[in-house]
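Apart from one protein chain that is not included, each protein chain of the complex appears where it belongs.
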Amino acid sequence: MQTALYPGTFDPMTHGHLDIMERALRLFDSLIVAVAVNPYKHPLFTVEERVEMIQEETESWERIRVEPFDGLLIEYAHNMGAQSIIRGLRAVSDFEYEFQMALTNRSLDSSIETVFLMPSEQYTYLNSTIVKEIAHLGGNVSQFVPKGVERRLREKLPQPEHE
Amino acid sequence: MQTALYPGTFDPMTHGHLDIMERALRLFDSLIVAVAVNPYKHPLFTVEERVEMIQEETESWERIRVEPFDGLLIEYAHNMGAQSIIRGLRAVSDFEYEFQMALTNRSLDSSIETVFLMPSEQYTYLNSTIVKEIAHLGGNVSQFVPKGVERRLREKLPQPEHE
Amino acid sequence: MQTALYPGTFDPMTHGHLDIMERALRLFDSLIVAVAVNPYKHPLFTVEERVEMIQEETESWERIRVEPFDGLLIEYAHNMGAQSIIRGLRAVSDFEYEFQMALTNRSLDSSIETVFLMPSEQYTYLNSTIVKEIAHLGGNVSQFVPKGVERRLREKLPQPEHE
Amino acid sequence: MQTALYPGTFDPMTHGHLDIMERALRLFDSLIVAVAVNPYKHPLFTVEERVEMIQEETESWERIRVEPFDGLLIEYAHNMGAQSIIRGLRAVSDFEYEFQMALTNRSLDSSIETVFLMPSEQYTYLNSTIVKEIAHLGGNVSQFVPKGVERRLREKLPQPEHE
Amino acid sequence: MQTALYPGTFDPMTHGHLDIMERALRLFDSLIVAVAVNPYKHPLFTVEERVEMIQEETESWERIRVEPFDGLLIEYAHNMGAQSIIRGLRAVSDFEYEFQMALTNRSLDSSIETVFLMPSEQYTYLNSTIVKEIAHLGGNVSQFVPKGVERRLREKLPQPEHE
Partner (left out) sequence: MQTALYPGTFDPMTHGHLDIMERALRLFDSLIVAVAVNPYKHPLFTVEERVEMIQEETESWERIRVEPFDGLLIEYAHNMGAQSIIRGLRAVSDFEYEFQMALTNRSLDSSIETVFLMPSEQYTYLNSTIVKEIAHLGGNVSQFVPKGVERRLREKLPQPEHE
């Protein structure tokens, strides 16, 4: 049985992340979405909130689990019995960072393969940081994130007053 | 009438920024230089100082206005009646970030076009951050910024003592 | 009056080219689509056919002309009274080639500015070469090119026999 | 059952190709190596020779088949019952070309996913063209290709006379 | 006599840095490794520790000196009598940053040349930041740094408790 692990900060999850999850599920028997605690990145949402947002959107899906994780990714993947780590690859700048991480992970544990998938082109330039910036400035993010995430962004972020 | 908006932090303005402004004025009827307040970036100069430095260098120019702005760029451009947003494109790393911003802005308001101009090659690798670093370390920045900006940098930055 | 020139081989024109033409027309008073003869590239369609295909798709548009051209682009732009050259910018590999051409053109005639526009993201990875390859192998190109172009591709290219 | 298809010209197969095949076999139930006829590329080896060289190196492997193919890759993958297309991703220049192909293939048949794997870093800059150039100039290619391929390169290519 | 200067933060030195030092020593008569104080980067190790770690690994080498430095790199290189600045070039993202620095340095002092060397490919994606992250998460960094550096990383970084 092929288990794939899809790690990330997911602060918050976007439609681009959901797109990659669907593609991974078509290729592998089971998918673990691993939400990194990442305290040094000062995420907007707690790890519990980030796990919950993904669970809400994927609760009708089969063969998928959402879990928080801390520590070294490659050890976590090994402990969870995953044979592969899934990464979405969108742009050249992603490419170099992702290659660095993948080669480093391979040098730490060569039995786990990093697999790159390509999101739908409408999500090529979408990322969580830009979604938070737009939401913070009062912009409409409904095309970038699911409804539940949009609601939580509104609750979490003080909205600018429009005159 | 075609109004273009040239947004940036301009902390401080360099010869590269002036170069782009001149090119934009040759193509469009009117240019608004929009100086982002950007408190999260902790700019060295206040937004008032940054507006002033650009006004000083462009005061003899026609068809140009310099304005501070806050909030969502695309809404501001819309409110100012601009049909286009001007961005200088220098290097591959610029390219990806600028594409992300341009596609995001387009998805928020498709009536405003992002237009990329190329600065003179002598400014290809010039940016405000490196100018501040050099000035901070006591280096000579007279070839990178106008005289007025150079003077303000000296006033603002504690100079290292040379033995 | 601002006249922009959009040069290319257009062998054949795709939806990506039409997208750039529409964007350019929103920003400039008049647009000249300049179809390069380019005999060294051994185009599939003659320059007359390439001009015709663009004319057919844009015949209801105003402020646009389609013309064949030969020789040095920057001289042609100058002779046509254009202030700017329009280029679509899609990917990093485009970027470097386009910068090289734009800087070379600027060094030959600094009064003409190269302006880069970004096509809709659905056309980011579309180009004429790949369209010809797919058509040649019998694939369906209706999502990449207008109907008239699709028909001409079928006429021009020997279709593979399907068993 | 997950069947992956690994297409290429393999003119000739290198250690880098074998590396990707091994990685793909760890992730998928079965692998079809699809050798493109590609007459327009004027390959050095016939498609039969290219198929044979791969078969010789992989004959003791299970769950792998090597087949020649002609025509549209995505149709071939569909006809072979593959759910995914495997591509090795080595460098930024690969990245853009591969993305273009993958997005084009997806637009032709969205049920087949392109999966990118990363070869061992010692093969990052290895490709068939450079191997042929070195062999042609009399250089030693034993570190780049299996012994059988090296022998065939020597037979195929006229060796320069060393004084 | 050709003196080259190899500047960096070296927080901490990796095998990739040692690799570049060896290559530079084969080309130049003398090498100064210049360890930037860089207080704004909040290095993990003090500049004294960083100098010491490099000295320990290179103490049997000839024609090399390790020195701390503060202030403007190009002035320091000039004062030390260096004709060139050595930089390791690994990836595209390095490339653009390094070019910016090199062109800026050249505009400040055109008599000093920046020379780019390529580390061994096994170090292509290695950097100090990733080494610190892995060490911090309790991973094994022995393949990335010399033994002395590994020991100091263990002493400096609180290890996570493994259950």
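Letters A, B, C, D and E mark the chains as written, and numbering starts fresh at 1 in each.
By definition in this document, a contact is a pair of C-beta atoms (placed from the backbone, for glycine too) under 8 Å apart; a residue touches a chain by one contact, two chains touch by 3 or more.
As the structure is a computational prediction, the values presented were derived from the model and not from experiment.
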The omitted chain touches B, C, D, E
Could you list which residues of chain E touch the chain missing from the display? 2, 23, 26-28, 83-84, 89, 92, 95-96, 99, 102-103, 106, 113-118, 121
In the whole complex, what residues of chain B lie against the chain that is missing from view? 92, 121-122, 124-125
Could you list which residues of chain C touch the chain missing from the display? 71-72, 74-75, 92-93, 96-97, 99-101, 103-104, 107-108
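Just so it is clear, only the chains that are shown with their structure count from here on.
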Co-neighbours of chain A and chain B resolve to C, E
Over half of interface residue numbers shared between chain B and chain E means same, under half means different, so which is it? different
Where centres are the averaged C-alpha coordinates, which chain has the largest centre distance to chain C? E
Match interface A-B to one of D-E, B-C or C-D, accepting only the pair for which over half of the contact pairs are the same residue numbers. C-D
Chain A to chain D, mean C-alpha position gap in Å, rounds to 32
Averaged-CA centre spacing for the pair chain C and chain A, given as whole angstrom: 38
Give me the residues of chain B that touch two or more other chains. 92-93, 96, 99, 103
Could you list each pair of chains that touch one another? A-B, A-C, A-D, A-E, B-C, B-E, C-D, D-E
